[in-house]
Structure formats: structure tokens, C-alpha cells
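One protein chain is absent from this view; the other protein chains keep their places.
A and B label the chains in the order they appear, each numbered from 1.
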Amino acid sequence: MPRRALLLSLLFLLLPLLTACGGGQEIESCLFVLALGIDPAPNGSLTVTVKALSGSMDAPESGHDASSPEISNLPETNASSETGLETSEPGYITLSATATSCLRALSLLSATTPRTLNLSQLREVVVNRTLAESGATLTLLREVYSIFRANGAATVVVTPDNAGDFIRAQHASLGVRLSQHLDVLFDHFAELDTIPPDTTLSSVIAAMESTTFDATAVYAATNDFVNTLMLAGDEDLGRLPGHLPRTAPFQNEYLGTALFSGPTMTGVLTGEETSLLNLINGNSSSQMTIIGGAQFKVNARPRVRRSIDGGALRVSVSISFTHIAGDEEQTEPELAAELERGASALLARLQAAGSDAARFGQIAVRGFADIPSWEAYDWPAAYRSAPVRVTARVRVL
Amino acid sequence: MPSTVYEQRTRAAWRTRACAAGIATGAMIFSVGAGIAVPISLNAAQWAAPPALALSALIAWQAQRAQRRGAASRESILSRALWIALGATLALCAAFLACAQISLAERTLLPQARIYWIAMIVVVSAAVCARCGMEPVCRLCFATRYILPALLGTLGAKALQKGSPFGLFPLLGSGAGPLLLSAVCMLCAAAPALLLFAPAGGECGGPELTPPARFFVLRVLAGGVAGTLLLFSLTLCNTYHSLLSQDVWGERMLVTCTHEPRIGIPQMALILTQMLGLGLATAALLCGAGRCTLRAVKRLWGPRASLAAGVIPMAIAVYAMVSYGLDRTLYAAPLLAVPEIIILLLSSFLKPREAI
Partner (left out) sequence: MCDDAITLMTPLQRNLDVFRARLGAPANADVLLRRFMSAGFECAVLAIDGMTDAKTVAEHVIEPCEQLPESAGRDVPEEERAAFLLAHAVSVLPAKMKDRVDELIADALSGQCVLLCDGCASAAVLDTRGFEKRGVSRPEAEQVVLGPHESFTESLRTNITLLRRIVQREELTTEFVSCGGAMKTRCALLYLRGTADAAVADCIRGRLEACDYDFALTTGEVEQLIEEHPLSIIPQFAHTERPDRAASFLAEGQVVVLTEGSPAALGGPCTLWHQLHTPDDSSMRWQYGTFLRVVRTLGVLAHLLLPGAYIAVLRFHPQMLSPMLLTSVYETGARVPIPVYLEALLMLLAFDLINEASLRAPGTMGNALGIVSGLILGQSAVSADIVSPLLLIVIAASGLGGFCVPSYALSIGLKLAQLLLLTAGAVGGLYLMGMTCVCLLAALCSMQTFGVPLTAPVAPDRPHNRDLIVRAPLKTQKARAFFAKHRL
């Protein structure tokens, strides 16, 4: 018995010696990235910008080192890769690197930063519109998600501006922490239905790979207006982000949808169109809406039925409002007709863009017994040419 | 001791044994299904499980008959060979479940850890549990018989809460041919039910106190159905393209939907619950393997002998699988169906003296 006890004790003592095999790391040895931006660079390269926790609430030293001779002499970089450390708000640092691929840029950041890059707390992936339209988005997102084990719930954002500048302009204006700010921000806009719902990294990747539906991402831009400008014409939310007549300390505006057909971006929807898209998809969650000069409250989740009937795409919407304030300028049939017009126009735009964001493919696939027969069917062509029928029923209490 | 008390205690002991077999069957269906059926049939993998369920019920029924028959006074060479085959089959099942744990841990909980270190942890944990004996491991399985499915159900529902069931269609997945192939491959998932053939300890009383067949069949089926439902949850809220892109066994065992993939506390708790089920199943099969092997050599099992007889073959098999590649060796799992069916047939048709 004493020998057994001795052996057991030795075994327990050995355990801490095996610490290195488990892969555990002290938390302060990680660099937690909260936002990641990808831009095209000259010569077909990519610039990856990350905003990460610095681990200190002191203001960082200002300094910018655009290129370093040591780095440029490395065979890996071959004078086409650069790293830079940017000034940032207290608690965060911004890093960037340029390389021939996203994978190599992130590897370069890992190799030259004295901490291990950790994307598990990633909240936002911002892709430049040019890249998105070139069809490179899927490869980029796959690299970030699979190889660097990024947080699959990070929101994918497409911006016409420089993604790195977009991230630099992103500050924790509401609340203390940037991550909390971003979470609250996306939740808030999702509730308003002005951004599409399934824009997480993993769902965007799955949608880009899928043949039954297409991906959507949040469309955002930085607002450069200094003074309030009253622009005639479109409704406020009918504009694209970056062009809204407002001023605020948080310049980034998240409003609208980037439409994809497969891995390629093919169009943009405004905030209002996005609300309509959410309604058609049955994902509408906004409780208040303004139609004409009146405010209405949505009584219950709208009943939406999508089907494919004889090759035609059918949408049937039934929605019940309660009038809250303002003058009702339209009757129920008029509201229904307006809804039908809007939805038909929206679906036509989606068809023109080749983007099945309304997910009719998921309905079409039910008619096929197995995957080979579904893939033999040319759904994208059938979708583009299918007639659209929208029926709406509106009740105002 | 009054006979009613004795009867209650023997039934309680059989109940623990049947629970262990049920958990092991469910774990095997889930692991083999995720490993083999999902890549072949994609989103129709769960429809390949019913034949394995039926076979496991048949094995449980036959095991009850064998236990009722009792041990022969003199073992023939054939029956000794059958015991050895049974022990080896259970040890291999334990090895496969251990590899499932290793793969799942490597992809989710310990992505930075060395795979051999994870393998060591798995084998040592199973050995330490098996060291305690078959009855304690079966008791632990019995104690978790409600907690495990409740946790899996609750946490799985939480993980899929925001998902859409687009994984249902197309119903046949890759097609009828691949589905049939998956079903054949999954027959090996019924092998853990052979645990019920393992020699009963003193707590289980004599052959006359063996409960009726439905006692075993229901518990094995309950475990198997739970495993099948968990397999279904793997495909329910994922597109078949997502399933195609999952090229690692451990990644396929993760219950997620594309809309809520965050590895938060509920997801981690779900993975740990899966690990618990796999770990218990591995330990139970290891104990059974040890008992069967030693029964063949007609020695009274002591804790050390049972442990060695089960752990050594399992550890060798795990090492071989990890070295050769977990996903590659996974495709050898269907071969387990061969000894499984042979043991079942021989046990059904041989005379009592020659059978187990």
C-alpha cells in the first residue's frame, strides 16, 4: 500500500510538468482582436487591419511606423509586406499588415506582435466593397474562420470606404467597451430591421457555399458630413449609409444590405428595402413603423408564407397594425397595395442581382429527393426568370 | 437476507448494466454516424441509424437468453474463442469511442494541445475509471441516465434555437445508394450492446434472477434513440454544403447551426456533456472487455487483471489510430459488424455448452 500511494503521488506531481503539452496560455499572452478589416492593396495584395485589446487603460504612445527595413528584408515579405502600429483610444491598439493574401497578412501580424493573435472575441469583419464585388470574399472569410478559428458570430460588414479607416473610426461611444458597444449596436439595428438578420461569419460562409440561398451582409459606411444637409427627394432611411443628413460622434453608419450571388457581391439595398426583405423572409422584429404621416404598432409577428407555385415565386403577407399616432392617410387596401408593390419591386431587384436573399431556393429544394438531382437542376436560371406574385393583407385596428 | 430485498438488489444491478449498454450504444451510434454516415449521406445520416438500432435490440434480446442460460460447467474451445472475440470487439469499440473523444477534444476544447497528450488523457481516464470495477462504472452510468439526455436535449435545443431546419431537405441526402451504404456501415454501432454478454458479477445474482428480455431491449433502444436524435441534430440546421466542408471527425460532432455558432457557455457545456457520455461508454466497454477476456482463460478476475486485459489492447488500438490518422482509421469501424454478427449468430445457434 505505501508503494501504491507513492506511485499515485508521483503521478499527481507529474501532472503539472505536462502543462506545456495541453496548450494552455496565460490570458495576457493573447491579443484579442475585436474588429478586422480587409482592403485591396496595390499589386493584388491585401491590407488587413485589426483592432485589439491592449490590456491597458492608459493612452498608448503615438507613433506610426509604416515600413521597417528589417521587415522588408525578410524573404517572406519580399518588400511587398508592411506592418504598422497606429494610435488608438485607450485600451485598444490598431495594427495593420499588407501581404499577398489575408492568411499571410494575419500570419505576419502573429509573427511580429509579441502576443498570440486570438480571433475568438471577434465582433466585426469589414470587407471593402471592391473586394466583395470581385468574388474574393468567400476565400477571405474562410481563411479567417477556419484557420484562425475566428468567432463565427462576428458580423460581416461590407463598406465602400477603406475598411481599415472604418475600423479606426469605430470607437466605444456608447458604453465603456468596444465589444459591448458593437454587440449593442448590431442588436439595436437588428431590432429596427434596418440590417439583415443572418450576417454572422459562419452563416455568410454557409450561404456563399450553398446552392439554396444567397448571403447577405451588413452595408455600412462612414459619414463625412460635418454640417446638416437637407437633401430633397428620398426618405431618410431610403438613403445608403454614409449619406444620411445627421451628425454624431459615431461616424460609422450601419444601414442596408449587401447582396451576394454566390461569393460575389451584386447589389445593395437601403435600410427601408432591408426592412421589407426581413418582412418577406419572416424575420421582421420591429414593433413600430411609420407609414405616410402615421405611426403604427405591429400587433403580432407578421404571417408570411412563401411558396413556389407552378414556377412562380409567391409571397403572401398578413400583417396587423394598431394605429398609434398621426393622421392615417391610407386605407387598408391602399396599404396592402403599397406593400405588394414594394415587395414585388424588391423581389425583382433581387432577381436582377441574381441574389436569392429571400431564400426561395430552400423551398424549391423540397421538391427534390436527393442532392444530385437538385444540383442537376439549374436553380439560379429558374430563379431569375420566375414570375413573382405578392399578396398582402393589412388590418389596421 | 429476505428474498424480496435480494431480488430488488439484483434487478438494480442488472439495471445499471443495461443503462451502461444503452449509453454505450447511443455513444457509438452518434460517433460512427458523425464519422461515417454524415460524410457519405450528408443531411440524411440519421436515417441510416434504424438498422443499427434494430440490430442492437436483437443483440440485447439474445444476451438475455445467454445470461438466463448461465455459464457452462466446462468451457469448450469454441466458447473460449468466442469470449476472446467478444473481449476484443468490446476493446475495439472502446478504442473507437476513445478516438471520438480525442477528435472532438482536439477540435473544440483543446485545439492547441498535442494529440498524443489528449490521447494519453483519454486512455488514462478510461483506465482509472475501469480500475474501479465494472459495477461502479455501471452505477455511474445509471446515475446519469436522466441527467445525460436532459442536458443533451436542453443544451442541444439551445444551440439550435435560432436555426432553421433546412438540413431536412433533400430527404435522401446524397441519394438512396449512399444512404444504404451508410446504413450498412453503421451496423457496427450496435456492437456495444454486446456488453450485456459480459459475465455478471455477484451483485447480479444467479441466472434465474435475470430480468426479462424487454428489460434490456428497452434500455439499449433508449440509449440508441438518444444517440440517433443527437445525430439528427448535427444535420438539422446545417446546409449540406456546410457538412461537406467539415473534413474532420471532431468538427462533425459539434452540434451547431450556422446562425448561432458561438462557442459560449451553453455550447461548451454541450461538448462537455458529449464527452461525459463518450467517457462513460469507453470505461464501461473497457471493463466488459477485461471481463470477457479473462473469462476465456477461466481466471477469477481481480481488478488488476481485468484492467490489464482491457486497457492494453485498447491503448494499442488508440495509439495505432492516432498515428495512422483518426479519420482514416474511422473507416475501418464498419468491420466491427463482422465479429458482432458472428457472435450473435453463434450464440443463437450453438449448444449451451459451446455458446457464451
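The rule we apply is simple: contacts are C-beta pairs under 8 Å (C-beta built on N, C-alpha and C of every residue); 3 or more make two chains touch, one makes a residue touch a chain.
All figures in this text were calculated on a predicted structure; none of them were measured in a lab.
The omitted chain makes contact with just one of the residues B:52, B:200 or B:283: B:283. Contact with the omitted chain, checked across B:140, B:155 or B:307, is made by B:140.
When you scan A:121, A:283, A:320 or A:373 for touch with the missing chain, the hit is A:121.
The chain that is not drawn here is touched, among residues A:55, A:282 or A:372, by A:55.
Of the residues in subunit A, those that touch the hidden partner chain are 1, 5, 12, 15-16, 18-19, 22-28, 30, 32, 34, 53, 55-57, 91, 118, 120-121, 123, 151, 176-177, 179-180, 183. With the whole complex as reference, residues 8-9, 12-13, 15-16, 105, 109-110, 112-113, 118, 121-122, 125, 128-129, 132-133, 135-137, 139-140, 142-143, 203, 262-265, 268, 272, 275-276, 279-280, 283 of subunit B touch the missing chain.
Simple rule for what comes next: only the chains that are shown with their structure count from here on.
Chain centres here are Cα averages; for subunit A and subunit B they lie 41 Å apart. Residues 18, 21-25, 120, 149, 151-153, 198, 200-203, 206-207, 209-212, 362, 365-366, 368-374 of subunit A are the ones that touch subunit B when the two sit in their complex.
Residues 42, 110-114, 117, 164, 166, 169-176, 238-242, 245, 256, 258-263 of subunit B are the ones that touch subunit A when the two sit in their complex.
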